[in-house]
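Removed: one protein chain of the complex. Kept in place: all other protein chains.
Moving on, here comes subunit A:
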Amino acid sequence: MELTKDITLGVYIPRKTTVHQADPRSKILLTILLITLLFFIKTYTAYGVYALFALFLVWISQIPLGYAVKGLKPMIPVLIIMWIFQLFLQKPDHAQVIFSLGFLEATDVGLRMGTLMSIRVLLLFLITTILTMATSMVELTDGIEALLKLFRKIGVPSHELAMTMVIALRFVPTLAEEMEKIVKAQMARGVDFDRGNFIQKTAKVFPIFLPLFLNAFKRAEDLIIAMEARNYTGGGGRTKMRQLRMGPADTKAFAAVLLFTLILVAVIRLFPPPIQI
């Protein structure tokens, strides 16, 4: 078992493109804006325009398209289930029944809603993947911390949240490595993880997670002591080595997204959905 290899969370592809060089704050804000736009789209035409823009972003950020799309794979079963639910359960008064399976009736509205929703989720995933693949974890957490700082006045612990995120990310490989060791140790003592029915297989997971969790607590305690020994007292009075700075890349990014938004709004206006949903 090579668990460490399976972790694609936060895979960063270092390049020197405009997308990479833009300030993480701009990238996070623009990603949020782009995701919000997704929820105003109700036509295939507009989604087509959106998808073109997403592909454009993939292209200029030099992310291998296959790699970006690979991340979408695990979503597909979920999407299919969602699509079936939408197909049969959306029944407003004006909906037309396309076909029926016993008591289940598929409607045109359901078909459209299900398909639109699936496209929306895929595009949402793609846009976030572009953000995480073109932004290093350090930049990303710096950006989140800086943005959350705006809410500090209303009691949002911006630094603490960002710190928690950094530590969580830092320990993902460590814990994965440890889990691998535990699994191998159990296999060496004769545990066969592939045999047995679902319940038997699940029962075998406990002896892996128990030591993993106990060790995680021990690690947390060690880490707290180490952080205190290095003068950590929370966010107050702290400085940062890396300073975030906006530059020409940010101007380009904002301009591009603004232009795209205008085009998208025009497309939405010009091509209204054929049926009311």
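Going forward, a residue touches a chain if its C-beta (ideal position, glycine included) is under 8 Å from a C-beta of that chain, and two chains touch if they have at least 3 such contacts; residues count from 1.
Assume contacts and distances are computed from a predicted model.
Participant: Out of "Carbamoyl phosphate synthase large chain", "Deferrochelatase", "ABC transporter ATP-binding protein" or "Heterodisulfide reductase subunit B", what name does the UniProt record list for the absent chain?
Facilitator: "ABC transporter ATP-binding protein"
Participant: Which residue, A:52, A:65 or A:227, contacts the hidden chain when the whole complex is considered?
Facilitator: From the options A:52, A:65 or A:227, the contact with the absent chain belongs to A:227.
Participant: Out of A:91, A:152 or A:238, which touches the unshown chain?
Facilitator: The one listed residue touching the chain not shown is A:238.
Participant: Pick out the residues on subunit A that sit against the missing chain.
Facilitator: Answer for subunit A: residues 136-138, 166-167, 169-170, 173-174, 177, 218-219, 222-223, 225-233, 237-243 touch the chain left out.
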